[in-house]
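All protein chains but one are shown in place.
Labels for the chains are A and B, by order of writing; each one numbers its residues from 1.
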Amino acid sequence: MSEPVQRIKAPVRLGYQVVAGRDLSRFLAGIAEGRFLGKRCPSCHKVYVPPRGACPACGALLTEEVSVADRGTLTTFCVVNVPVEGRAMKLPYVYGSVLLDGADIPFAHLIQGLPVEEVRMGLRVRAEWAAALLPTMETILCFLPTGEPDAPFHTYQEHL
Amino acid sequence: MLRPLTRDVAIVSFAEMPAVRREWERDEVEMLVPVITEAIEGSGIGRKEIGFTVSGSSDFLTGRPFSFVIALDAVGAWPPIEESHVEMDGAFALYEAWVRLQHGDIDTALVYAFGRSSLGEVRDVLAMQLDPYYVAPLWPDSISLAALQARALLDSGRATEHAMAEIAARSRSRARSNPNAQVAGAFDVDALLAEPYLVSPLRRHDCPPISDGACAMVLVAGDRARRAKTQLAWIRGIDHRIEPHALGARDLTRSPSTALAAERAGVSAGAVDVAEIHAPFTHQEIILRDALGLGPDVDVNPSGGALAANPLMVAGLTRVGAAARKIMDGSARRAVAHATSGPCLQQNLVAVLAAEPEAVR
Partner (left out) sequence: MNRCAVIGIGQTKHASKRDDVSLAGLVREAAGRALEDAGLRYADIDAVVLGKAPDMFEGVMMPELYLADALGAAGKPMLRVHTAGSVGGSTAIVAAGLVRSGVHRRVLTVAFEKQSESDAMWALSPRYPFQPPLLAGAGGYFAPLIRAYIRRSGAPAEVGMQVAVKDRRHALANPYAHLHLADISLEAVRASPMLWDPIRYLETCPSSDGACAMVLADEDAAARAPAPPAWVRATAMRSEPTMFAGRDQVNPRAGRDCAAELYRQAGITDPRREIDVAEIYVPFSWFEPMWMENLGFSPENEGWKMTVEGVTALGGALPVNPSGGVLSTNPIGASGMLRFAEAALQVRGRAGAHQVEGARVALGHAYGGGSQFFAMWIVGSERP
């Protein structure tokens, strides 16, 4: 008499279409032109990068397109020592929030180009673009320090 | 001493996105903003006044965990709101809102639902609802399970393929006057019956379309409702029940949970003018009509029902909305709305709507 079955493996494979949506599609089209395009809320006038259909605070469709700089201030960050599935990242690496000049919410991405211990809040950074500009998030490789003096705390403390 | 339920709750507005085979241009937020905006504007209640917000949707349908969180951006949840979510059809979110309004401290609620069946292979996605150890690994798809039920019903003698085809033709014909329906047209019953089986004994016309959609509804309660200037659809009763999951443990030709929910909701307390029944498959309308105890004069699914548009997680709430519209536009005095969840009608909700609230106590 064999052992009772205690565990079974039931593999699941389901394929899904992923839809970017109109606003994100427009944002990615901007990326393919080497630009960061945000949108402004008609109600609270804040600029969202990337825009996601509506102003989350107001529930209003975002209307006005706004070009923002591809440089900004690192507001906060963490140093990651845990491997990410499916990505060959050299550990440790820094993941942070960049407040692009002209935007009102931070944009999350990799911070590289300096030793991990030197990464700090207020660091001024700019996007490093892939050689081939495509309408994908991967076209932005990471953010690198610009060399400018650090931004003062008060310029970004509201965005923490 | 327990205080029994007294608070009258009514539907003051309902808005829906026209159901489509594929909404691959807009994301959930872009789908929901116009629908929520229309429902709120139609209610005459300010967005920031809404006391409670609750939604229905499914991660597995979207192919993404926490998918309801993204949709919250369509609501404008600032300043912070009291908000909840059920991973079920929006009809059950409506139920949660109705219970919440019974507490008496708030008077208004927003209920919304969204779902895109086009994103995955929906027949297979629904197999994930099944017992994960004994049934799901066999991948019985949703159409095949419905076909099992249809076969049982035909064998019982309480239905014929002809009757099923008539339901299909009638539903799609009624859908012609519903701008939000997806499948509408004049179909000849004999021509339908000449079509081959899709999964015997179901033919293509016996099955629902694959749909993407969204809808929203505003509820108002108590004195606030009584002061409304427009015709409301008063919720006179609402109840839901679930049956055992194991398909072999149930008589698939009957819907006792629908019958029980109908009894608790008070369906038989008065004449029913209109019934919006959430029957994705033609044979299910026969089972549900019987369980709801509806007579032959009831106008069933003037919207076309789920056979005309079936966005999962939305279609049940849409039945309530469609029934409410009939009350709100004055064409019905009393209506029944039904929603279902799970394989072969495992779980069912019934609501009774009327043009008047309960008599003054």
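Just so we're on the same page, contacts are C-beta pairs under 8 Å (C-beta built on N, C-alpha and C of every residue); 3 or more make two chains touch, one makes a residue touch a chain.
A quick note: this is a predicted structure, and the numbers were derived from the prediction, not measured.
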> Any idea which chains on screen the missing one touches?
Replying inline: A, B
> Looking at the whole complex, which of B:10, B:35 or B:86 touches the chain that is not displayed?
Replying inline: B:86
>> Just to verify: which one of A:28, A:66, A:114 or A:133 makes contact with the chain not shown?
In response: A:28
>> Which candidate, A:105, A:125 or A:151, sits in contact with the chain we can't see?
In response: A:105
> Which is it among B:241, B:325 or B:338 that touches the chain not included here?
Replying inline: B:241
> Can you name the residues of chain B that touch the chain not displayed here?
Replying inline: 2-5, 58-60, 64-66, 68-70, 72-73, 77-88, 92, 95-96, 99-100, 102-105, 125-126, 128-133, 136, 239-246, 249, 256-257, 260, 341-343, 346-347
> Tell me, which residues in chain A touch the chain that this view leaves out?
Replying inline: 6-7, 10, 12, 18, 20, 24, 28, 44, 46-48, 55-57, 75-87, 92, 95-97, 104-105, 108-110, 121, 136-138, 140, 157-160
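Please note the rule applied: only the chains that are shown with their structure count from here on.
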> Once you find the CA centre of chain A and the CA centre of chain B, what distance in Å lies between them?
Replying inline: 38
> So in the complex, which bits of chain B are touching chain A?
Replying inline: 23-30, 33, 36-37, 47, 62-64, 70, 72-78, 116, 118-121, 124-125, 128, 132-133, 136-137
> Which part of chain A faces chain B closely enough to touch in the complex?
Replying inline: 8, 10, 12, 14-24, 52-61
